[in-house]
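As you look at this complex, bear in mind that one protein chain is not there, while each of the others sits in place.
We call the chains A, B, C and D, going by the order they appear; numbering starts again at 1 in every chain.
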Amino acid sequence: MLFLDSLFNGVSIGAVLLIAALGLAIVFGIMGVINLAHGELMMIGAYTTYVVQNGFKLLGDNWFEFYIIFAIPMAFLVAAAVGLMLERWVIRYLYGRPLETLLATWGVSLILQQFVRSVSWSMFVGILLFSLLFFGGIWVLKKRLDFDRLRRPAIAVLLPLSVGIAIAASVLSGNLFKLAFTKPWFGAQGVDVTAPGWLRQGLELGSLYLPYVRLFIIGLTVVCVAGIYLFLQRSPWGLRIRAVTQNRTMSACLGIPTQKVDALTFAIGSGLAGIAGCAISFLGSVGPNTGQNYIVDAFMVVVVGGVGQLFGTIVAAIAIGTVSYLLGSGTIAALVSDVNFLSDFFSFFANTSMARVMVFALIIAFLQVRPAGLFPQKGRTVDA
Amino acid sequence: MNEKILEIDNLTVSFDGFNALNNLNFSMERGELRVIIGPNGAGKTTFLDVITGKVKPTVGQVLFKGKNLRRFREHQIARFGIGRKFQTPRVYLNLTPRENLELSCNRQKNVFSTLLKPQPSPERKTVSTLLETIGLVVKADTPAGLLSHGEKQWLEIGMLLAQSPDLLLVDEPVAGLTDEETLLTGELLVSLAESHSIIVIEHDMEFVRQIARKVTVLHEGSVLCEGSIEEVQNDPRVVEVYLGTEEEEHP
Amino acid sequence: MLQISGLDVYYGESHILREVDLSVYRGQMVCLIGRNGVGKTTLLKTIMGLLPPRRGKIWFDGVEIAPLSPDRRARSGIGYVAQGREIIPRLTVKENLLLGLEARRKRPKKMQIPEDIFELFPVLKTMLDRRGGDLSGGQQQQLAIARALMGQPQLLLLDEPTEGIQPSIVLEIEAAVRRIIETTGISVLLVEQHLHFVRQADWYYAMQKGGIVASGLTQELSNEVIQRFLAV
Amino acid sequence: MNEDISSEHQEKATVIRQLYRQLRQRPRLTEAVTVGAIALFAIAIVPFFLSAFNLDLLNRYLALAILALGIDLIWGYTGMLSLGHGIFFALGGYAIAMHLKLQIPPDASSQLPSFMSLYGVTELPAFWKPFYSFPLTLIAVFLIPALLATFLGYLVFRNRIRGVYFSILTQAATIVFFNLFNGQQKLINGTNGLTDFKTILGAEVSNSNTQFVIYTLTVLLLVGAYYLCRWLTGGRFGKVLVAIRDDETRLRFSGYDPTGYKVLVFAISGALAGIAGALFTLRSGIISPKAMDIAFSIEMVIWVAVGGRATLIGAIVGALLVNYSKSWLISQFPDIWLFFQGGLFLLVVLVLPNGLIGWLKTEGINLLRRLVKRPRYVTTYPSLEEDPEVRRERENLGN
Partner (left out) sequence: SNPQDEGTGTTGDSPGETGSPIAQSDGDVIKVGILHSLSGTMAISEKSVVDAEQLAIEEINNAGGVLGKKIQAVVEDGASDWPTFAEKARKLIDQDRVVTVFGCWTSASRKAVLPVFEEKKHMLWYPVQYEGQECSQNIFYTGAAPNQQIEPAVDWLLENKGNQFFLIGSDYVFPRTANTIIKAQVEAKGGQILGEDYIPLGGTEVTPIITKIKAALPDGGVIFNTLNGDSNVAFFKQMQGAGLTPDLYPTMSVSIAEEEVKAIGPEYLQGQYAAWNYFQTVDTPENKKFVEAFKGKYGADRVTNDPMEAAYIMVHLWKQAVEAAGTADDLEAVRKAAIGQTFQAPEGLVTLENNHHISKTVRIGEVRDDGMFEIVYATDSPVVPVPWNQYVADTKGYACDWSDPSKGGKYKMEGA
């Protein structure tokens, strides 16, 4: 009983870790990009869920019960779209320099956090106008043959001009429409995502009580993992992705459209973050800081699993989940309650904060035995 | 004392069940210049990997000056006096050739003596001589990352010389070098052989002929045959698996 | 087939190629010789689109390819065997070979490796499931050539293809390259140090410090002259 | 003809060599003079022109510059990106703060630090006791971080864990130490951290004279740290560090054991962070687990990135610049400053990959030359056209 209970709870926690780590494992493990904005992509997924939920609320109770079926793909798409932009504008220039990606994506994560806090219609108008003017302008100029020569002066003129117009328009629209335009869409306060009624209950099996949300997330995680596995290992795109990420230049020379592949991979990783965001919105809060709570744990999972190893990531997530649960819930402390000194020791670690400390110590200890993670990369290129 | 510098008994290395080296026996005298040839994938590089501690043997042992190397880590083995040049050149790209050489030249490589002891002037002299030897005087102070493939090859040979080990392991030193430079490299190695023990791996038969005294042929992880260059060249097995016969018209 | 004129290439602020003019005609095998570090690899990379020229033009098949990205160039029929092999290390040999198909204009429906590749390089057949990065140096080199051939290119750029390959296979590769030129009529631009292989070419260009200093029919070259180029 | 050229060449070469030699001797001196002048200026003149508040900012940012030097040492030179320096910074801060919290006037109702009695602690925990002693505290400020760095570093580097794995592990360590400190309410006042310092060596901490002494000390320590790093990165040791960054595995085959080197730099860097933490705490009046916030540890790296990694000046400039601009941005745009902060990070990584100093050294020079209408600075093959070899070649071939 205790065993089943522990197993279920461990797997529950592990599933959350895993779904949060999955996109990361792809982007980090395959592309070598440390995406610290991964958490914010999850946050975007969660906010998407919120928007979809509100939309369905308007449609009535019957619709509301099924909004998540729509929310999951939406979360994927929105997060993937943001990821795509991120890749085009930032990551693209940083391939092969993982530590730089870490710094740049940190900047992105700050911007995204502030964005959901502040975004309002007038800001939206400003951004829209800026994009139209600036990128539109560049696009028009690109058609001219001497663009290369014009590039610098063009940017020098276009940039301040479009920024100026955009800010003016945004301020003006704010003054014109007042609250309707200046009121933040989401604000700093965080928003509520409520699971449909059927997800808010649990399944009773004898003395075991399994919350449906947890079961749902476990299911979702399994589907995502399977999907990713098939995509990467069985589809031609998977082959291309793996090739490009291992040797970008040579892949290009072989005729693989590397830019497309990069964009696609990053978009998929981001989309998975979006799905994860949708999943966690049923468990926890949805606010500008939501993503920050998951990112470090997700990275630990990837490291312990062994980078680029889907299977390792799975095992690591479940192992970390179970150990955290056993320690944090005091189950271990209870098990060894006969032995005084052990019991004291484990009781000290029997809360969520201290369990984290212990898990870290265990991970360091584990890495002493297996430095490259659970399932290390093999072969002579690893350490070459 | 005429102890063998390198002795290898019954060495097997397997990767996931594939035996890259298979029951290999090998031994070498002090001061010998030995050339190892063999088909691609015969296990030559792996052989060097084992000696330098990069790969641990699955079965068998490597004795260097009578010392079993199994327990030691790469840097310890290097400090015993084994130096290596890699198959694809590996130099420190952000250091200049001069600095690359200085690093290899350093006699005491532990942290504190590197930090606290100034570089002795004979070492500095060695470095400038070496720079001339490898023809990189002009580029001595530009980052090594900017060197061409061939220049890096030479730089790495230079680093090996700077390290001045008792046993030099040289993996394809002339790959990508012009004939002239190949010739020079050969001369260099021969002159070195007077005071060092050297193992050279090469596919360039011209070059092998130039330097070789005794040749070992590896095939599928074991020694196929051993002997002087003529013996080996005329061994039908070697011709079959390695040299091939030229059917093409000769210009 | 390939025509280059007035090419200037810089690495950062250092001038590497200076006013290079060079042509390769259909069905021709052209060899580029020169000492280490004169810029041969740089030239091939520029043709492939890996380095942007600061001045000069490159035509392939009558089209100017300056604005094309490397992958577009590959798909328009340029195959490239890079110096240093450039195998995709954690893909299997089979996957590496299949990637060669990416460059074909019409991609075959079924991803399969034609047998003639294995005839050329029999070792590869036994190693299909091994990781590319685990192969020995020479095996990797063979794999790289095989992979380039999979794409059925019009123009093959070979950067020291025989480096690190055992003599018997070097001979085979030489023969194979000749045979492929004869049967399919493709062009080859070869960078080589092996005198023997150089002799197989129809035309040569000699490079010195980033510029072409001589060119002509290979037959007219005496071994000594070649040697001088390579040695100075 | 040929001989002419070569003898002319030789002449030129000797002149150049002499110049070079002189330049090599001079920069040391020039540098020492410059550094001394700047330090003197900072100590003797700057305080009279800055308001108390601005001097306080400057002092704290100078302390952070010491930290930045440490980061530059391990990241810029050795290529290890630590996201765990918040821990070392905090340890230094806690060490000095514990000493300050023990400066209890004898007539106080309780001889325990004020927060302890609130949580029902009746006896001073043992690990507080050494901090009664000022000298021991000073040693603890850098030794504790250094020891922890040695310990963690050894466990990690020994196993050849490096690159991003090292970064992620240190990041996790940061979180873990945050939790550890945050939860120890009774021992070190948990989240609140240690604050409300009264006296140091009998002088009032908030007194402007005391603060001036701290300021002077900071400037001097910064100069000291600069020279320490200078010494470390200048010689052979520094070259080994760069070699570790380039190709650690290769280094092993040259007979070096990178582990020892890495552990040592990590420890020194940790010690610098500890010193910075202590100085910062003295000035800001608080040390709390917040110093082990991941954001802070990432920001440290950004200071160095902005200034220019692997240039020591860059680290200092970066620390000052980023912190001033952050402080300014928060005040100007309290609602949306994160946009600018994030944008700044992005910009630096994308547009100035070598940081400000790096940019100045390359692009900046060309820009300057353009401004004074000089051609761009271009290097080619060592003067190809005059190269006698090439000429001979051309002539011989008649091409």
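One rule holds in what follows: a contact is a pair of C-beta atoms (placed from the backbone, for glycine too) under 8 Å apart; a residue touches a chain by one contact, two chains touch by 3 or more.
On a predicted model such as this, the values are computed, not experimentally measured, just so you know.
> Going by the touch rule at the top, give the shown chains the omitted chain contacts.
Listed by label, the shown chains it touches are A, D.
> Out of A:P73, A:P98, A:G202 or A:P371, which touches the unshown chain?
Checking the options A:P73, A:P98, A:G202 or A:P371, the one contacting the hidden chain is A:G202.
> Out of A:S170, A:T221, A:S329 or A:S343, which residue would touch the omitted chain in the full complex?
Among A:S170, A:T221, A:S329 or A:S343, only A:S329 touches the chain that is not shown.
> Per the definition of touch given earlier, which of A:I280, A:A298 or A:V315 contacts the omitted chain?
Result: among the candidates, A:I280 touches the missing chain.
> Just name the one of A:V51, A:A188 or A:V222 that touches the chain not displayed here.
Per the contact definition at the top, the residue touching the missing chain is A:A188.
> Residues of subunit A in contact with the chain that isn't shown?
Considering the whole complex, subunit A reaches the absent chain at 5, 9, 12-13, 16, 113-114, 117, 179, 183, 187-195, 200-202, 204, 209, 211-214, 280, 282-290, 292-294, 324-325, 327-331, 351-353, 355-356.
> State which residues belonging to subunit D touch the missing partner chain.
Touching the missing chain: residues 51-53, 56-57, 60, 117-120, 179, 182-183, 185, 189-193, 195-197, 206, 284-288, 290-291, 293, 327, 330-331, 334-335, 337-338.
The criterion applied here is as follows: only the chains that are shown with their structure count from here on.
> Taking each chain's centre as the mean of its C-alpha atoms, give the chain farthest from subunit D.
C
> Out of B-C and B-D, which chain pair has the most contact pairs?
Counting C-beta pairs in contact for B-C and B-D gives the edge to B-C.
> Can you work out the whole-Å distance between the CA centroids of subunit B and subunit C?
28
> Centre to centre, by mean C-alpha position, how many angstrom separate subunit B and subunit D?
Distance between chain centres, rounded to whole Å: 41 Å.
> Between subunit A and subunit C, tell me the centre distance in angstrom, where each centre is the average of that chain's C-alpha atoms.
42
> Of all residues in subunit A, which are in touch with two or more distinct other chains?
Touching at least two other chains: 378-380, 383-384.
> Could you list which residues of subunit D touch at least two other chains?
249
> Could you please specify the touching residues of subunit D with respect to subunit A in the complex?
Checking each residue of subunit D against subunit A gives 75, 81, 152, 155-156, 158-161, 163-165, 167-169, 171-173, 175-176, 179-180, 182-183, 249, 294, 298, 301-302, 305, 335-336, 338-339, 341-346, 348-350, 353.
> Can you tell me which positions in subunit A touch subunit D when the two form their complex?
28, 34, 36, 90, 93-94, 98-100, 102-104, 106-111, 113-115, 118, 296, 299-300, 302-303, 307, 351, 353-354, 356-357, 360-361, 363-364, 367-368, 371, 383-384
> Going by the contact rule set out above, which residues of subunit A touch subunit C in the complex?
Listed in rising order, the residues of subunit A that touch subunit C are 236, 239-240, 242-243, 246-247, 249-259, 308, 377-381, 384.
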